[in-house]
Every structure is written in structure tokens, then in C-alpha cells.
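Sending over a structure as C-alpha cells; questions will come in a sec.
Only one protein chain is missing from this complex, and each of the others stays in its spot.
== chain A ==
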Amino acid sequence: MLAIFAVQLTLAVLVTSVFACIQYRPLLFFSSGHTNNWAVLVCTSRFWFNYRHVANTLSVYRSVKRLGIPDSHIVLMLADDMACNHRNPKPATVFSHKNMELNVYGDDVEVDYRGYEVTVENFLRVLTGRLPPSTPRSKRLLSDDRSNILIYLTGHGGNGFLKFQDSEEISNVELADAFEQMWQKRRYNELLFIIDTCQGASMYERFYSPNLMALASSQVGEDSLSHQPDLAIGVHLMDRYTFYLLEFLEDIHPSSKANMNDLFKVCPKSQCVSTPGHRTDLFLRDPGSALITDFFGSVRKVEITMETINLTEPIQQTYSYVDQLPVSEIIHQKPKQKDWHPPDGFILGLWTLILLVFFKTYGMKHLKHIF
């Protein structure tokens, strides 16, 4: 009798646990929150000696394509043509490793914006979606509120700006505002921003929209350095940060479980000379739970099952859009206190020269009366 009762109890426990598992599966299935992936990869430099910036962008393009994002979901902007440049000793190739080991240009590349089309205006229009009606689909970022977007910028930059084509700049304020416009128009679910320029960390200082994670190759006041030249081609092939990022990404495959904390460890100061930085305070999930393939790949979870799963209760939305960051906090954000740096030698010297000339002319005795 007791044995039968025990068997019945265990059966009941098993059945309820199995039943609970089936009920729990939809929650597990939809845990990542995004349904499609986009990538916007921009190289902003012109001229042959900036070969490395094009190689940087193409390496990320190559990794992103390899992990599953199709060309229709990638907006690739290259400000100059290196592969078919007349100075290139190996036409139709762009190498990332010296001795021409890896051709990141490949045989199947589609560049959406090239040459003079890569301007600040076009870049911001692509991000915000405000393009003229006749723009073809391949040049648009058709993302929605369930898209994870990867944005990669490389070129020459400074404290708070990035130079486009040696003639104009985009500032960090403009970029932050563009991301806020994207947020308000529900154009992204989560956004990963990677920048490989000198003083790259200044570009993500001003972000204030939620669900943004940013990585930069160097801090404010530091220069990002290039990796190695190839003597046959005659220019530096890659920048250090992207070189080690490419090495890291080559080990990632579509079913990899590597997460963002591994990405933050890419290129420590010993390899990069500059200090890579990252910013995760605006990102609402734990970076350890965000997979690399959430941004770099287009991994679709497909589970084939013969059972029927009843979605009895609606999937609990952990995020709601309206009150992510209260508006009053944004408006009354105090400007960050800038660290005082003593004036450097050149400025001191210049001012000394001006003052000397002035007092020579007017005479030293007026010094105390005038000042």
C-alpha cells in the first residue's frame, strides 16, 4: 500500500516537474530579447596611408558575415578604396596580417557607401533613418525595436570628435543625440558601440540613452597605435585593438557562449599600449549575460519539437520603454568635472613670449599699475 502510494507520489512529482518544464520553455526561449541583428561598419579615413582603417572595418565585416549577419543587414561605409587603389601591389585584396596571410576583402563584398558618400550627414541619416525616399534598401538601416545593432567606427579622432575624410568631424554630443533619436523611434533593442581611434573613450562619454554598451580602444589623452607594417605593401596594415579583436573573434563560432566580459579583456595594455575602455552603466542587462553572438552574429534559436506548448500567460516584459531614465535626471545632468591639467610647454612658452614682447614695449614699471 505504502509502496503504491510512494510510486504514485513520485509519478505525480515527475509529471508536475515535466509539466512545469514545458511551461517554462517559452521563457527560456525568448530570454535574449532580440530577433534580428544589424551592423553599421564605418571607416572614415581617406588616402592610401590610412589603409589600416579600411582593413580594420573589413575585418569586423568579415567576422560579422562569418557569424551569420547577411549583407542585407550590414551597412558598410568605406571612405576610400584601398583594394583597387593604384598603389596596391596586389589589387582586389586588403590584408590584415603581414606576409599577406589573410585577405579580409574577399570575393563577396558589398560596400554600401563608398568614397565621397561617407560623410557625417549620411552616417547620421543612416542611423536615424531620415533618408530621401529614393534611397535603395541596401543603404538603409531598417532596424526595429527588436534589433540588436553593432556600430563600429574607426579613423582618426581626438577628444570628443571623430574626423571624416580629413574635412569634417562628428562630435560625441551629435553621436549621443543620434542614439537618443534612435531610442525614441524604437530603432534598436540593444546597441553595441565599438570605436578604434585615438582618445576613443571620449566618444562614448556623452551617451545617455538606455541599452547602450560601448567599447573604445584608448582612453582620453592616449593614442591608439597601429600594429605592424607590411614592407611589400608599404603601409601599416591594422590597428592594434582591432587586430586583437579580430584574433578574438576568429575563435568565436555561431554556437559560442562567450560573453561581453571576455570582450572587455581583449587587448590589455601590454598588447595595445593604450588602455581600452568600456562603458556598461547604460546597459540594463548584466554584461556577463550578453553573448558575443548577440551582437556579432545572427543566431536564430530554432528548436524543433513535436509537442504543443500553450503560451497561457503573456511573456513577462522585463523592460518597459517609458521610464527607463527619468527626464529630469537627463535635463539636470551636471557636466562632468574636467580634470585640471597643467598647461603644457608650448602654451606656456607662447604666453611667455607674448608677455615679454609686451613688457619690453611698455616698460616694466607699468607692470603693477596695469595688472
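Here is the rule we go by: a contact is a pair of C-beta atoms (placed from the backbone, for glycine too) under 8 Å apart; a residue touches a chain by one contact, two chains touch by 3 or more; residues count from 1.
What we mean here is this: contacts and distances are computed from a predicted model.
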Name per UniProt, for the chain absent here [options: "Glutathione S-transferase omega", "Receptor activity modifying protein 2", "Protein BCCIP homolog" or "Phosphatidylinositol glycan anchor biosynthesis class T"]: "Phosphatidylinositol glycan anchor biosynthesis class T"
Per the touch definition above, residue among A:Pro91, A:Gly345 or A:Gly363 touching the missing chain: A:Pro91
Residue of A:Asn99, A:Ser167, A:Ser255 or A:Ser270 in touch with the missing chain, whole complex considered: A:Ser167
Omitted-chain contact residue, chosen from A:Arg137, A:Lys257 or A:Lys360: A:Arg137
Interface residues of chain A (partner: the chain not displayed): 46-47, 81, 83-84, 90-93, 105-112, 114-117, 132, 134-139, 165-167, 354, 358, 362, 369-370
